[in-house]
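Of the protein chains in this complex, one is absent; all others appear in place.
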Amino acid sequence: MDAFILQILNGLDKGSAYALIALGLTLIFGTLGVVNFAHGALFMIGAFCSVTLSKLLNLSYEVVDPTKKDFLGRPLVEKHTYIESWFGPETGAAIIDWSVPLAILFSIPIMIGIGFVMERGLIKHFYKRPHADQILVTFGLAIVLQEIVKYFYGANPIPTPAPAAFTGSFDFGTMLGFDPNTVIYPYWRLVYFSFAALIIGAVFAFLQFTTFGMVVRAGMADRETVGLLGINIDKRFTIMFGLAAAVAGLAGVMYAPINSPNYHMGMDFLVLSFVVVVVGGMGSLPGAVAAGFLLGILESFASMNEIKSLIPGIDQIIIYLVAIIILLTRPRGLMGRKGVMED
Amino acid sequence: MSNTKLTRRGVLKSGAVAGAGVALPTIFTASSAAAFTNEPTGPSVTLGFNVPQTGPYADEGADELRAFQLAVEHLNGGGDGGMLGTFSSKALKGNGILGKEVKFVTGDTQTKSDAARASAKSMIEKDGAIMISGGSSSGVAVAVQGLCQEAGIIFMAGLTHSNDTTGKDKKANGFRHFFNAYMSGAALAPVLSKLYGNDRRAYHLTADYTWGWTQQASIAAATEALGWQTVNNVLTPLAQTDFSSYIAPVLNSGADVLVLNHYGGNMVNSLTNAVQFGLRDKQVNGKNFEIVVPLYSELMAKGAGANIKGIVGSQNWDWKLQDEGTKAFVQSFGTKYGFPPSQAAQTCYAQTILYADAVERAGSFNPCAVAEALEGFEFDGLGNGKTLYRKDDHQCFKDVLVVRGAMTPESEFHLVEIVEVTPTEQVTYAPDHPMFAGGALGTCNPGA
Partner (left out) sequence: MLGLNKKDATLLLLVAILALCAPFILNPFPEGSALAQFNAGYPDLMQRFVIFGIFAIGFNILFGLTGYLSFGHAAFLGVGSYSAVWMFKLLSMNVIPAIILSMIVSGLFAVVIGFVSLRRSGIYFSILTLAFAQMSFNLAYSVLTPITNGETGLQLTLNDPRILGESATADGSIPVTNLFGLEMRSTFQMDVGAWLFQFNVGYYLCAFIMLLAFYLSLRIFRSPFGMMLRAVKSNQQRMRYTGLNPRPYTLAAFVISGMYAGLAGGLMASMDPLAGAERMQWTASGEVVLMTILGGAGTLIGPVLGAGFIKYFENIFSKINDNVLHGWFSFMPDGLEDFVVGIVHPFIGKGWHLTLGILFMLVVIFLPGGLVEGGQRIARALRKDKSDDKSNAKSNPAE
């Protein structure tokens, strides 16, 4: 039972990352009709916003300390961060410690900016082009973006720890009447899950309860008619692209402490998130979120030893197997509409 | 459209030349003219350095490349000579190899056996490379080693840790300086027993491919000999990025040690996740819960950040060793590049020097002569102390380092501290050890 609960928690946690990325992909696809293979790269750039901010906060000046030696026997050059010298060691250290949550603020303008530039500079010209062209150009863009990140940050993963306050785990077991230390879960992963839930809720509320959202939903349903009504749909779509980029970016920012970011993490998530989107049903926002959590949970269950001993290697293929089964039983995924991307 | 343009011009040009060439056709088959593949005839000799330049191991590949460049510089008499000065064999004189200037070509393995073979083939067929070295994974090393055997080229393996490279898949033309999974186990076991006692229950997470399996088998065998129990061995998919669902069951398995048979990105993530789940702060069976990472790499230690503190593992070499060879190498590498070399860099440097020295001693570039010079060769001064290139399987036998993530790093380069230098005798095994059985060196192939 305790193992079961743990895997549900794991599934929700993984699922929230899948759902956030899939949500952004679906927003772009549903509103703009563009298949964006660079979406994983946006997630990666979000994670690197965390890295960049922590590097900026760690900017330092050098002091030569002649009493100590470096590895070549030369006088040691010690580094002192500007932050600590401006705010005093304690406040400075606290600011550096909290660099990942601070990166949320830092990343939003950056991601929206990148989204605007991408849409205006490139994607705009591909609205009328076949999906294959969209895939190719955004795939090219994804490669370019990740190679640029690699050029500046290297190929190695870069550790980006969460604030010290979030280290350690929360003991669910005692709450539910298990022995202590049996069902524990890391604080930061709980934060990630809550954060994802918050963002997903915010996006849905935005689309549901604002006039802007209403127009966008109308545009998703029937773009031409909305255009005929004299509404400038293009401008709104640009904003939507920026929003989707920001969602992917935020998913990346908060993901950085869970796994050290590296330049190809976007590609690692890309295929998976497309499977999630399609399983959810092309163009369906609730479908994308539901499929994200579903696949996350199933993936976690498949990695349990009991199940692996029953079917060896099941954890290697579970996502794809589920995708095949769902697509064969429900032709348009969980909540897809007829006629979207079927020709 | 550059392709066609190039093509059309090419047609015109080569058409004209071919017309002239028919008059004096010097057509010959490769097999009749030269004594062995790519026999160097000009004033220079070309070595091929095949390292990952794209993909997750690109940084490791870049460090290997730096070491290769340094080695070539030293072979040609440039720089401060590095380990040439401390190397026990004095055959190399700093005038290239056999008086020929050393040149090199580079390629990208992409850490894929296919791409690595394509790149190695282009070095052999197009650039006339006489030796191939480098690589950062066992799959690539075994694949390229097989290719070099077929082509009649010497392969000096770079970073490859699987037992198979000099076990099941060993080849007469292939040589490995790096240590292997069996040695890791043999070196780690006594230290683990000293640190954590002989009554431990170990839980293994293992990357689900050949290297992971051989490493897991080696470590399990070595620790079980101490009296440890292996509670479970769970295989994890290579493409896994989030290990939470594999780590979570460890909590309640009754195990008090977690062994992570992972490398590279897998290792960074699984270790980070394990620390996130608070495994290291736990008490199980009245003991502190411990994590062991049998194969360490500096770059991965860097990627895992503070999570690496106090975690025990093994290494082929470390720049903090105090022998003359290491000091000379760190000095010349550090002066040139501004940071200390990694173990991948050291093994690649050593392999290049060893190859050049073997050619010099054999007096020929013929792979069979070189192989003979390397087989059973004993040397010192390349950073690992006294070392033997064993004739039976072309594996180097030398000391193995047991290291631990530095608790209080003195500088950004100080990632690990050396716990113990395990002497050669302790990690030596019989050539017919069951973990290495199932293959044969075959005969040396000079190609041609």
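By letter and in written order, the chains are A and B; residue numbering begins at 1 in each of them.
Just so we're on the same page, contacts are C-beta pairs under 8 Å (C-beta built on N, C-alpha and C of every residue); 3 or more make two chains touch, one makes a residue touch a chain.
Just so it is clear, the structure is predicted and the values come from calculations on it, not from any experiment.
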item: Sole residue of B:L84, B:L147 or B:V402 that reaches the chain not shown, by the stated touch rule; value: B:L147
item: Candidates B:A91, B:V105, B:L195 or B:A406 - the one touching the absent chain; value: B:V105
item: Residue numbers in subunit B that touch the chain omitted from display; value: 1, 3-4, 6-7, 9-11, 13-15, 17-18, 20-21, 25-31, 53-54, 58, 61-62, 65, 69, 104-108, 112-115, 117-119, 121-122, 125-126, 137-139, 142-143, 146-147, 149-150, 164, 169, 208-211, 235, 237-239, 439-440, 442-443, 445
item: Residues of subunit A (touch criterion as defined above) contacting the omitted chain; value: 35, 122, 125, 129, 131-133, 135-137, 139-144, 147-148, 151, 271, 274-275, 278-279, 282, 312-313, 316-317, 319-321, 323-324, 327-328, 331-333, 341-343
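One rule holds for everything that comes next: only the chains that are shown with their structure count from here on.
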item: Contact set on subunit B toward subunit A in their complex; value: 55-59, 208, 232, 234-237, 239, 241-242, 244-246, 248-249, 251-252, 265, 268-269, 272-273, 276-278, 281-282, 299-300, 302-307, 319-320, 330-331, 334-335, 340, 411, 413
item: Parts of subunit A lying in touch with subunit B, wherever the complex brings them together; value: 2-3, 6-7, 9-11, 13-14, 17, 70-72, 76, 150, 154-159, 161, 167-169, 181-182, 184-186, 188-189, 258-260, 262, 264-265, 268, 299-300, 303-305, 308, 313, 315-316
